[in-house]
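Excluded from the complex is one protein chain; the other protein chains are retained at their positions.
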Amino acid sequence: MDIILAAVGDAFAWQALLAIVVGTWAGIIIGGLPGLGSVVGLTIFLPFTFGMSTITSMALLIGVYCGSVYGGSITAILINTPGTPQSAATTFDGYPMTQQGRVDEALGWATFASFFGGVLSCVILIFCAPQLAKFAVNFGSIEVFALICLAMMCIVGVSKGSVMKGLVCGMIGFFLSMVGSDPITGADRFTFGSYTLSSGLTLIPVVVGAFALSEIFVRFSSRDDPGAKIPEARLRLPKLGEWFKRWIELVRGSLIGSFIGALPGTGAAAAAFISYATAQKMSPRRDRLGQGEPDGIIASESSNNAVTGSSFIPTLALGIPGDVVTAMMMGAMVIHGITPGVRLMVDQAQTVYSLFVVLIIVNVAMLILSKPSIGLFRYLFRLHQGYVMAAIVMFSFIGAATVRGNPLDLVVAAVTGILAYALRRADYPLAPLVIGMVLGPELESSLRRGLLIKRGDFFELLTHSGISMALFSLLALLIVWTVWSSIAQWRAAARNQPSYD
Amino acid sequence: MKAIHHALALMIIAGASHTVHAQETLEIIVPFAAGGATDIVARSFEPVFSEQLGVTSVVRNLAGASATVGTTEVAKREGNPNIIGYAPAGSLSIQPSLKDLAYGPDSFTYICRTTSNPMFLMVSRSSDIEDFDQLVAASQEQPLLYGSSGPGTLPHLAAAALVVESDLDASHISYSGSGPAMNALAGNEIQFMADTETILENYDLRPLAVFAAQRIEGYEDVPTINELGLPEMEFSVWQGVIAPKGITEERKAQYSDACKATLESDRFKSFAENAKAGIAYLGPDEFESFVKERFEANKQVLHDAGLID
Partner (left out) sequence: MVARLAHPRVLLALGLFLLGVVLAFHAWSGPSDAMLVPRIVLTLWSGVALAITLVELSRVTGTGSWPLSTLPVLMGAVLIAAIAVASLGFLLASLPLVALTLWLFRLHRPLPMALGTLVIAGGLWFLFHHVLLIRLPTLLTSGAL
């Protein structure tokens, strides 16, 4: 008990609280700026932590991390450009709500869902970390392969209009992730002899091009249209009765996020897509998803923020970072003498409990700071559209240039932007491109590892373990159902076929 | 602005002859993304190092392609006295044999080796394998799998060399880093792995042997590979400071003095203890011959394991 009180005391020290406020607020702003995401935010603040105490520096970094995951939703809703890849799924319903004049409501749901997901995953982290970590160990390559296959099915769900076009975009994204060294053998692929290409393509430049730059091109073509103005946004949090009506959606999104976060090697972007796809199957309002339904925002935002808490489960319990961001946090811990690993909970219990308290305070701070942050974006977006667009171009460039310091990434962003504009004009959905790029590498390497383990026998993969058999059966069911319903849709569409001029 | 003030003050005090190029900022290239294990060491090294040199410095992360992108950048800046690289073992002593790169072991001015950690052969603590002979016996029954943090990394090479030289029957599966590989080891997807003390201490692992010439302090009961009746094998994860070719001898001496002083400073020492980075200084000449020796040895391993022709 003493140790818990001491831990709470550490977390409520004024330095830690100040670090939380500064970190969370900066995180929200950085996350909201297209191109700059969690990694850039942490890179900016990492050098400042060298002189700080352990808890203060962790408070700062956790604040930046959680804030940036939430902040991405603001621009996703306001201008259809996710501030971070984690919030790409928020655009599906967030932007339609903005177009319908329900921007305040959309921001309110995004804020509340982020808060809810963040807090619920903290609770799970505090009470179930050892059990979840043990369960995650059972997820070997083959189980992960089955899970990612299931997740890939969400491409079908988010392809509004044409499943075929969605599939092609998914394949393009998947292909982009394959350029560079093969993760298993190290052989160069699709580099065509160019050394620059052998380091591969990374996610951020592609997301920046596909969403931010293409959005600028779209807005440019309609710059004289008064309807294209960025609306005045205020935050309106949902009333108790409203969120009570949707509590199942909130809990489901948060649980999905918490679970995905606990698996090493996935991350918040994957969680948001999987959660959205689940909502498409299970939400009572699923017919309206994609046309401005708060359930879509809830699915995306509750799950991506739930990852922030649970991604600490493998980090703290096993010393295995869940994604790039937690790997950076782990590095910062090592500097301060905390060695994440199996003995952390025993050797450094007080520090770990302080981290839990900090995580909860950060989520509360996020809720409080959401209002002034949205106010700042409202102020910025009131400027002449030219300034806003030029600034987005600059932030996209900075984001692409700083991912790994490679100028090639800027060219990737520009080319993706131009291609994405053409694809959007021809009604290709772009989200599958991001899904392909996010999930593709893990899908491929888990399959290849599985084949190595089973010495090349694909059918043995299917019967590897109870978990994998269950997941593969679910996948088969889902495929049959999807094919069945798309044939029905296709028949209906064939009767009143549209034509373009 | 601060950099200019700093440099101006220095010029007045020390006279123009000593401030070779101090008016410019020293750029330290780290070939990994910010926040990674090597980056953390470099960022702890940087402030003390630049204090010793009396210049302002800035860390630039240039990641990608197994750290060769950042290392290439250093090689390309021939004659530039204001850029150095904080390079890992892999990009200096393995990658040039694997890939067609714009640099080789002769493309740098070697400044110093900073840290070096011997590698251990390890299995999960939950497995019932207690020593190397049992591992070999288990592999005779059913071929084993070993993991690594990527193709062509030191964990891959060390284990591959062991498989070539012993009766161990095992094949390689690569993961996207030490973390995911540890997850696989915990779930018995792979059965053994070679990695450093940091990994050994952080996870529930049992060391079977160490890839070093002598037993390691703190692990006195862990035999060396040589003691197992196999040819001597030395694999360690090391890092060092490199500069482009064509800088003056004077600049080289400034760098290596500053490096030595940094490694002896209390600030860096206490960091190294926290991060379990073993400080292992080598001066310019020893470091150069060390890298070249490791380069040839690794090339031989790659060749024997069938990874290159």
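Here the chain labels run A and B in written order, and each chain numbers its own residues starting at 1.
Note that a contact is a pair of C-beta atoms (placed from the backbone, for glycine too) under 8 Å apart; a residue touches a chain by one contact, two chains touch by 3 or more.
All values reported here derive from a predicted model rather than from experimental measurement.
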Residue among A:V168, A:L250, A:V325 or A:L344 touching the omitted chain: A:V168
Touching residue (missing chain; options A:A106, A:L447 or A:L461): A:L447
Chain not shown: contacting residue from A:I248, A:A426 or A:I487: A:A426
Residue in contact with the excluded chain [from A:A13, A:M153 or A:M178]: A:M178
Chain A residues touching the omitted chain (full complex): 40, 43-44, 47, 162, 164-165, 167-168, 171-172, 174-175, 178, 182, 184-185, 187, 189-190, 213, 216-217, 220-221, 223, 384-387, 389-391, 393-395, 397-398, 401-402, 405, 407-408, 410-411, 413-415, 417-418, 421-423, 425-426, 443-444, 447-448, 497-501
Residues from chain B at the interface with the omitted partner, ascending: 24-25, 27, 58-60, 77, 80, 82-83
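By definition in this document, only the chains that are shown with their structure count from here on.
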Sites on chain A touched by chain B in the complex: 39, 42-43, 46-47, 50, 136-141, 180-186, 188, 195, 198-200, 264-265, 314, 318-321, 324, 327-329, 331-332, 334-337, 339-342, 404-406, 445, 449, 452-453
Touching residues on chain B, where the partner in the complex is chain A: 33-37, 39-40, 43-44, 47, 60-66, 68-70, 72, 98-102, 145, 150-152, 171, 173-177, 179-180, 182-184, 186-187, 189, 198, 201-204, 271, 274-276
